[in-house]
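Every protein chain but one is kept in place in this view of the complex.
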Amino acid sequence: MSAVQGIGVGERQLGADGRPPRRTGRAGTRRTTPYLLLLPGMAWLAVFFVVPLFTLLSTSTQTRPEGAEIGVYTQTFRFANYVDTLEEYAVVFGRSFFYALIATLLALAISYPLAYAIAFKAGRWRNVLLVLVVAPFFVSFLLRTIAWKQILADDAWVADAMRFLHLIGPQTHIINSAPAVVIGITYNFLPFMILPIYASLERVDPRLIEAAGDLYANGLTALRKVTFPLSLPGVVAGTLLTFIPAAGDYINAALLGNRNTTMVGNVIDARFLKVVDYPTAAVLSVTLMASILVLVAFYIRRAGTEELV
Amino acid sequence: MSATAPAPAPPARPTRAGIATRSSRWLSRNAVRIYAVLAFAYLFVPVVYTFAYSFNDSGKSNLNWRGFTTDKWAAPCAAPDVCPALVNSVKIGLVATAIATVLGTMVAFALARHRFRGRTATNLTIFLPMATPEIVLGASLLALFLNMGVSLGTNTIVIAHVMFCISFVIVTVKARLASLDPRLEQAAMDLYADEMQTFRRITLPLVAPGIMAGALLAFSLSFDDFIITNFNSGDVNTFPKFIWVSSLRGIPAQANVIASAMFFLALAAVVLGQLIVGRRKT
Partner (left out) sequence: MSTGGQVADRASSGGRDLRLDHVTKRFGGFVAVDDLSLTIPSGSFFALLGPSGCGKTTTLRMVAGLEEPTEGSIHIGDDDVTFAKPYKRPVNTVFQSYALFPHLDIFENVAFGLRRRGAKDVRRQVEEALELVELAAMARRKPAQLSGGQQQRVALARAIVNRPAVLLLDEPLGALDLKLRRQMQVELKRIQTEVGLTFVHVTHDQEEAMTMADTIAVMNQGRVEQQGGPGELYESPATTFAANFLGQSNLIHAAVTGNQGADLLLDVQGHRLAMPVDRRNSGDDDLLIGVRPEKIRLNRADADGGERKPAGQGTDGKQNVLPGGVVTDASFTGVSTQYLVRMPWGQELMVFAQNLGVDGVVPPGTPVDLQWDPAHTFGLDGSADATAGVEHDEGVQPAPVG
């Protein structure tokens, strides 16, 4: 037996000419190919996503030197920036997460039955319905949000109907209020909730539900004990995909809200683009990002990273 | 019925359930369908409004209904700035889509077909932009540009768009690749096709729908993007940015016209795509 054999896995016998056989590179095993393929895309993300996050971090600890012009800041590692800013905007943060949470729950409540209907009751119309779910989002979301402004206006039919049913008083506004903002946010992120849930439900083998029926479960019990647990990955994905952008949204608050419905996004926008107070904006952004990362970390610990992409 | 034998008793008529029982039964059977209709109505109301108001004989502001007219449709570019902004959006969309699709497809191939070190870090870097609020993406990129002294304009918009589109392209193409049976490529090599030929004749045609889907997704994300664009555009106007800026003074109905037109175009494209896929299967 060749002396090579003792060397363990992967070593080959020497060829007839005494030289180790040339390592044949077939598709998928050549060493450099994957790295070359990854390089441009990941480099782009590294430079324009990862680095900016660090830039943000660095900006968050800067301060304006005495007498400097507007917009000029120097790095002073002032971590007290965080304390100051968060103290001032704690309420805004809380409100943002609160609105996002309500919106997410509402979206879940609205989306789950719809996704269920499409997955199980649609038959041949399934693809059509899926297109119809996504279709509204072919219209610019700004225009749709402005449409909500019109729909919920004081003199429009929704307000009139609600007043007629005595659900709201004659003086109450629906528009320019917190509920309007939440309605807007919910609406904006519906497909992000519907589609993952649908994808999950679609994978449920309908024979499992039949089996549940065979084992004496009625419709609701089957839903509770069989269908819903199986669709949980989709629900989790949808929840994350809705809550995270919702927390950072500011369009709905700007168009549909009032002075008291300011969200974190509005403040960051104002601080960055109008008041030119970069450190404060950076602190808020970093904090928002950090809270999101905590959520994502929870998710990863349970599911690993392969499922993410 | 024999005339001689005693007539058998008439069959007992099934008692008709009361209206309440019948309608509650009908309700529970159709509850899901009724709900679906309501849900879709909810989804489409803003779209209907947008479309309707494109026919509004609006003055400066398009918030109140003044009268029906097709003037806006006849002259969609009449309002200043609308069409240039639209053109910008399309141009930027095309460039960003092209770059993001190429880069993203390469990464998807690496992920789906190869082994390499640093997989976890790669997955995370791809996933995070999708999970980050747009405002953080936009603001951080702006911070970078400011720190580097880069002037804002079309280029920075394209850079930003490519950045957040790549991840979506990767996810879409990778999913398609994953569903591609690797034995097909093995069969091709078994039948004398080398790596290049296998890729060109087997892999690429079969992945193409996924790449197309990724490209379309990238384009729609780019076209409709506002928040990130707003932070990184300087003076350049894109269609969504135009809408936002003019929402303070009054959005011209032409914007509704264009948005409606894009809606129908996109809808037609999707329907066409579905039909083609359906036809190809037969």
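The chains carry the letters A and B, assigned in the order they are written, with residues numbered from 1 in each.
What we mean here is this: contacts are C-beta pairs under 8 Å (C-beta built on N, C-alpha and C of every residue); 3 or more make two chains touch, one makes a residue touch a chain.
Values in this document were obtained by computation on a predicted structure and should not be read as measured data.
Check B:M189, B:A213, B:V245 or B:A261 against the missing chain and you find that the one touching it is B:M189. In the complete assembly, the contact with the undisplayed chain comes from B:P205, out of B:G118, B:G153, B:P205 or B:G278. Residue positions on chain B in contact with the hidden chain: 181, 183-184, 186-194, 197, 202, 205-206, 281-282, in rising order.
To be clear about the criterion, only the chains that are shown with their structure count from here on.
One inter-chain figure worth recording: chain A and chain B are separated by 15 Å, centre to centre, where each centre is the mean of the chain's CA atoms. If you check the complex, the residues on chain A that touch chain B are 26-28, 33-35, 37-38, 40-42, 44-46, 48-53, 55-56, 59, 110, 113-114, 116-118, 121, 127, 129, 131-151, 153, 187, 190, 240-241, 244-245, 247-251, 255, 264-265, 268-269, 272-273, 278, 281-282, 285, 288-289, 292, 296, 305-306, 308-309. Across the interface of their complex, chain A is touched by residues 32-33, 35-36, 39-40, 42-47, 49-50, 53, 63, 102-104, 106-107, 109-111, 113-116, 119-120, 122-137, 139-144, 146-147, 159-160, 162-163, 166-167, 170-171, 174, 185, 189, 195, 198-199, 220, 224, 226-227, 230-231, 239-240, 243-244, 247, 251, 255-256, 259-260, 262-263, 266-267, 270-271, 274 of chain B.
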